[in-house]
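Just passing along the structure, written as structure tokens.
Excluded from the complex is one protein chain; the other protein chains are retained at their positions.
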Amino acid sequence: MRIAFAGNPNSGKTTMYNALTGRSEKVGNWGGVTVGSKEYKLKKEYSGSNEVIAVDLPGAYSMSPFTPEESITSEYVRTANPDAIVNIVDATNLSRSLFFTTQLLELGIPVVVALNKSDINAKEGTEIDVEKLSEKLNCPVFKTISTEDKGLAEVIKTAISLAGTTQTAPYLQADINLHDKNAVDAEDRKRYNFVNKIVADVEKRKVLSAETNSQDKIDAVLTNPIAGIVIFAAVMWFVFWVSQAWLGPLVADWLVGWIEMFQEWVAGSLENSPAILSALIADGIVGGVGAVVGFLPLVMVMYFLIALLEDCGYMARVSAVMDPIFKRVGLSGKSVIPVVIGTGCGIPAIMACRTIRDERERRATSMLATFIPCGAKIPVIALFAGAFFAGASWVSTLSYFFGLVLIFLGALLIKGITGYKYRKSFFIMELPKYKVPSLKFAFKSMMERAKAYIVKAATIILVCNTVVQVMQSFNWHFQVVEEGAENTSILASIATPFAVLLIPLGFGVWQLAAAAITGFIAKENVVGTLAVVYGLTAFIDVDELEMIGGANEVAMAMGLTSVTALAYLFFNLYTPPCFAAIGAMNSEMKSRGWLWGAIGLQLGTGYTVAFLINQFGTLFTEGHFAAGFVPGLIAEALMIVALVLISKRVRSHFDEQYELHKKTAKAAA
Amino acid sequence: MNMATIIAVIVLVLILFLAVRYIYKEKKKGNQCIGCPYASSCQKHSAGNSCSK
Partner (left out) sequence: MEDKKTLMDVEPGMTYTIKEINTDDEMNAFLFRLGCYTGEPITLISKKKKSCIVVIKDGRYNLDSLLSNAIIV
């Protein structure tokens, strides 16, 4: 049996779904968190002896879709024939929600209405006559509070008992020609009149929504064009500082101590075993995986803080305040949400672009969202900040804000290439009520993602590290590589051709090239591979590193200056993301041209940024350009030529399109 | 061959086997990004190609 959860955006569908199934799907206090359907079986305590599958759907305002994620919902309830529908209604906005409810009731599938967020209504003194509402809608209605598990059992019990019956609609759309816009409009108006009448009958409000309240005062500050942006920057800086410079490293230092002890113990136990085995286990597996796991505390603290941020209702305000700026570069205010989600993981960030209505804005955003370093890149940032910049917190802050700058520049570039196709891009964002973020939810979300991180480290990263270790230990004749002849190893011979390309960037050695390449499988691999190829683990033990005095062990082993280290770090941060994220980009863009454009743009950006940092950094610190300046310039010139060619082609396409439609558009293009 | 070596080899093979099996199983389920908590919503795109391919 299948029960679908449908309702307006931000009515609490996913929160209820999580409570009923025990899952931890992403929730947040703004409309459009859920962008795809999810299903899972209900907990036994709710489903009883039946096998019941709950289906969580993205929020929708009506059955006629407006954005891509809304169409998932209307398509599902129309075609998948769920046995029952639980319609989650935001009780604080009954007058809007019932429009969709009356449409759902027409489908013939039994509907149970859950009046969610009843706690807020109780606080505001809004009373809803549940019995009367149930009678008017001709379906059962229950008050629920999904954040506290209240009322959920009744809703589900009723939905299960009604499954298979046929719903009679209280309001039926008249038989009209659905292609006639005026007739549809008139029908919709009638429907709204019907809804308004019900609301007037069942709802008693003490506080009118139109009255200015204390939340509006907060909004006035947070959406102020100047103060709002300063506050957003400060909040994000605080999140990065706590997670990557203060609390995170504090816990990480302690954790790394244990990992090192374990590694020493393993190495000690294998003293009498063949060197290759000891290397494989102690350096490859324990060292490589340990290096990645050591950064887990940083990632966890970050996820926790981001979850709090997403839960309180601030995100919608950020999106509102950033809209004018983003619009100027050809994106939308809604592009902010993928950017913030992208600090956790690039894949949900790319998927979150579905809430953007304009196709060009949507594609551009999903192309650029991964410039914001994701959770998997935190270990890379922390490693370089610790080894080359004495753990300076400005490195991580710079990485994020530079990512944001790249998004702006990239957006301008895309705008330039595609030739700004003028289209009115309206922006409307619901501002949900603020709420105190739930520590429990944030904790749960953090643990869920920590688990995912460990699973990833113990599977993909572990296997990759083992492969890297093996490839490094043997040459093509499958003989163990002699000490001093490391350049003959399989890994070295594969990575060297790539390393040559990286000479203008200042890090043209095969070890670093190999690490960058394995990074495409998962970005944590950069750290894992570096640990393996250089035989290092003490990556973030800042105190110890400082004792060696500036040029510490890690920095010495890698042979990088602080300039080239920064170039290498930024190269890894701003090149294409992992393959999984590229896959997500592919499925969201639905266009080969855009996908290759995105990969090309990201490769070009990573290369260019590293090239400029290396060459100009060396010029400032040493008074001359670094090696490979001219070849690098040639590579840059080639990229510019490619850009111009692509731009020409794309623009000529537009001209053709415009000419087919109307002659006047040509002047604009 | 001493005891430690034998144990180490067994542990190594076992860990690798389990890791590869886990990855293989997840891939077969269609999960492209191992461990990703969003994997389930990632494959169920109702429109267009999924993450696979």
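Letters A and B mark the chains in the order given here, with residues in each chain numbered from 1 onward.
The definition used in the following text is that a contact is a pair of C-beta atoms (placed from the backbone, for glycine too) under 8 Å apart; a residue touches a chain by one contact, two chains touch by 3 or more.
Since the structure is predicted, the reported quantities are computational estimates derived from the model, not experimental observations.
Novice: Shown chains touched by the missing chain?
Specialist: Within the full complex, the chain left out of view touches A.
Novice: Have a look at A:Ser24, A:Ser71 or A:Asn93 and name the one touching the chain we're not showing.
Specialist: Considering all chains, including the one not shown, the answer is A:Asn93.
Novice: Can you say which of A:Asp56, A:Asp83, A:Asp219 or A:Glu361 touches the chain missing from this structure?
Specialist: Candidates A:Asp56, A:Asp83, A:Asp219 or A:Glu361; residue touching the omitted chain: A:Asp219.
Novice: Of the residues listed, A:Val52, A:Ile85, A:Val111 or A:Ala320, which one is in contact with the missing chain?
Specialist: Of the candidates A:Val52, A:Ile85, A:Val111 or A:Ala320, A:Ala320 is in touch with the missing chain.
Novice: Given that one chain is not shown, which residue among A:Lys44, A:Arg78 or A:Arg189 touches it?
Specialist: Considering the complete complex, A:Arg189 is the one touching the chain left out.
Novice: List the residues of subunit A that touch the chain left out of this view.
Specialist: Given the touch definition above, subunit A has residues 61-62, 64, 66, 92-96, 99-100, 181, 185, 188-189, 192, 209-210, 212, 216, 219-220, 223-225, 316-317, 320, 323-324, 327, 333, 424-431 touching the missing chain.
What we mean here is this: only the chains that are shown with their structure count from here on.
Novice: Once you find the CA centre of subunit A and the CA centre of subunit B, what distance in Å lies between them?
Specialist: A distance of 22 Å separates the two centres.
Novice: For the complex, which residues does subunit A have touching subunit B?
Specialist: Contacts found on subunit A: 24-26, 34-38, 68, 71-72, 75-76, 269-270, 272-274, 277, 280-281, 285, 345, 347-348, 351, 448-449, 451-456, 458-460, 462-463, 466, 578-580, 583-584, 586-587, 590.
Novice: Name, in rising order, each residue of subunit B that touches subunit A in their complex.
Specialist: Spelled out, the residues of subunit B in touch with subunit A are 2, 4-5, 8-9, 11-12, 15-16, 19-20, 22-23, 32-38, 40-42, 44-53.
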